[in-house]
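A single protein chain has been removed from this complex, and every other one stays in its place.
Chain IDs A and B follow the sequence of writing; residue 1 opens each chain.
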Amino acid sequence: MTSMTRRGWMTVAVMALLAILPPVFYLTGNPFYLDLATRLSILGIAAVSLNLILGYGGLVSFGHAAFVGLGAYAVGIPAHHWLYGGMDFLATTSGLVQIPLAVAVCALFALVTGAVCLRTKGVYFIMITMAFAQMIYYLIVSIEEYGGDDGLVIDTRSELPFVNLDNPLQLFGFSYVALLVAMGLVRMITRSRFGMVLKGAKGNEERMVTLGFNVYAYRLTAYVISGAMCGFAGALLGNFTTFISPEMMDWSRSGELMFMVILGGAATTLGPILGSIAFIVVEEILSSFTIYWHLPFGLMLMAVVLYARGGLVGLLRGRGEDAE
Amino acid sequence: MSAVLEISGLNKSFGGIKATDDLNLSVETGELHAVIGPNGAGKTTLISQLTGMQKPDSGRIRFKGRDITGMAPYARAHLGIARSFQITSLILEMSVLDNIALALQAREGHSFRFIRPAHSLTHLRSEALALLDRVGLADKAEQPTVALSHGEHRHMEIAIALGAQAELMLLDEPMAGLGIEESAQMVELLRDIKGKHSILLIEHDMDAVFALADRISVLVYGHIIATGTPDEIRGNEAVQHAYLGEE
């Protein structure tokens, strides 16, 4: 147990490469790759947060993009009011306000919607998480002040002590460290007693209830943690793209996040990262060839579902190592 | 002796069929009370109502004098009711030890503990290992549950029920699907437990029931037609007519 498994070493290797390569590319005159790595780190956080409930908890949430969007708007809306007036209590460019706001709003949204969603099971849960995400989508579309359909430009990034998010290298560093923290948190949670309950409920809910676990309360807690973490990713994404729109929370975005988790290998520490890398790299390559890149992409996704269960981690995994 | 479990006037119907029909039953502290009955007599429906998975249409269930009829399933477990499942109900993808450790963890109160790895908690691990030893599975502790045989799963069910340190154990057909030798092992295990916990045993295996039970109740079409010591039940004409006579 104390010695590192093969997969443990792989995690260290992948994360080390992700830390070293992009800055090297940037400093040698290829800023594009740094941007790619920043986006990857941010979406990685979102995928890691989804993995907590989807991979370990077995809760198929199809609405995770709503948290990304809410987190981004929690940065964009205060910045918008800071520039253009109105809603003085909200107007700020301070990241120390915006980012906690993003986390809090998403935790609250997760608490309220999760309380309803988790009363249901199976396919109901999938559809309801999807519907609630769509609700937020239409809500943002309906608010003209924040650009409605057209979205909102964030003119000033969040201001943080010690870190300047306008500097691409620092933005990457910040996102990367945040990703490491997110991975560490989820790893810690899933190995704790709380995590054992979450995983146990995925395996056999009736057994867990009979043992005396209030499964609903544990799942709701995990859902809130996951939503809050994803909101943090959203706040970073808003800072990265500096343009936010309801499209960020379209349900196809939620589907992509799910694919990152499944593609990489659900319920593993590295899986969501591998999935995000594969997803973003393939997307970049295909879209450079043709505007119709969704066609081969969709076919690939279908092929993965039909033929490659267990994800990339499963393919790369050494024998005898089971899911943690 | 006082009753740990009292069931009075319990009724439950599905559509037009009465699965539980004015059922009265009590389990005294420390006794092993067996419920027997032909297939479809409503044994599993009874267990489901006791654990709270199904709600009775009418009637009362009292545990240590407290009315638990409408209580949530997980809350009943906290009061001290443990259950084993007729169809093995384990967390197959977890290790054998983890399955038992979860039962012990449930006893600790809440598990909103996020920081220390569950595997590093030696008090849970060692007690779980001791329980596995008691049911003869200590050498399989680290194996994935899915790799064990049906008989071993049945023993795990008992270890989990024991781990809950429940005052009342509801054992739903622990012998189901076991071979002769495995059944004999299970009878030995239950004999060992007997007296230390109050047990409501639902079982098909007549030999096991008559060997183990302090009292036996006979359930036919959702109704208890007789309750008594094994000897009384053997001599009861109504029982012979309704049930034993078939054999």
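Here, contacts are C-beta pairs under 8 Å (C-beta built on N, C-alpha and C of every residue); 3 or more make two chains touch, one makes a residue touch a chain.
We take it that contacts and distances are computed from a predicted model.
**Q** Can you match the unshown chain of the complex to its UniProt protein name from these: "Succinate dehydrogenase subunit B", "Branched-chain amino acid ABC transporter permease", "NADH-quinone oxidoreductase subunit H" or "Cytochrome c oxidase subunit 1"?
**A** Result for the unshown chain: "Branched-chain amino acid ABC transporter permease".
**Q** Give me the visible chains that the unshown chain touches, in label order.
**A** Over the full assembly, the chain not pictured touches A.
**Q** Among A:L50, A:A102, A:I126 or A:L312, which residue is in touch with the absent chain?
**A** Of the candidates A:L50, A:A102, A:I126 or A:L312, A:I126 is in touch with the missing chain.
**Q** Of the residues A:A19, A:A91, A:L108 or A:M135, I need the one that contacts the missing chain.
**A** Residue touching the absent chain, from the options given: A:M135.
**Q** Can you name the residues of chain A that touch the chain not displayed here?
**A** 60, 62, 113, 116, 119-120, 122-124, 126-128, 130-132, 134-135, 138-139, 141-143, 251-252, 255, 258-259, 262, 292, 294-295, 297-302, 304-306
Note that only the chains that are shown with their structure count from here on.
**Q** Report the inter-centroid distance (CA atoms only) between chain A and chain B in whole Å.
**A** Centre separation, chain A to chain B: 43 Å.
**Q** Given the complex with chain B, which residues does chain A contribute to the contact?
**A** Residues in contact with chain B: 1, 188-189, 191-197, 199-200, 203-204, 206-215, 218, 221, 322-323.
**Q** Help me check something: in the complex, which residues belonging to chain B touch chain A?
**A** Residues of chain B touching chain A: 51, 53, 72-78, 82-83, 85, 89-94, 98, 101-103, 105-107, 111-119, 121, 144, 160, 164.
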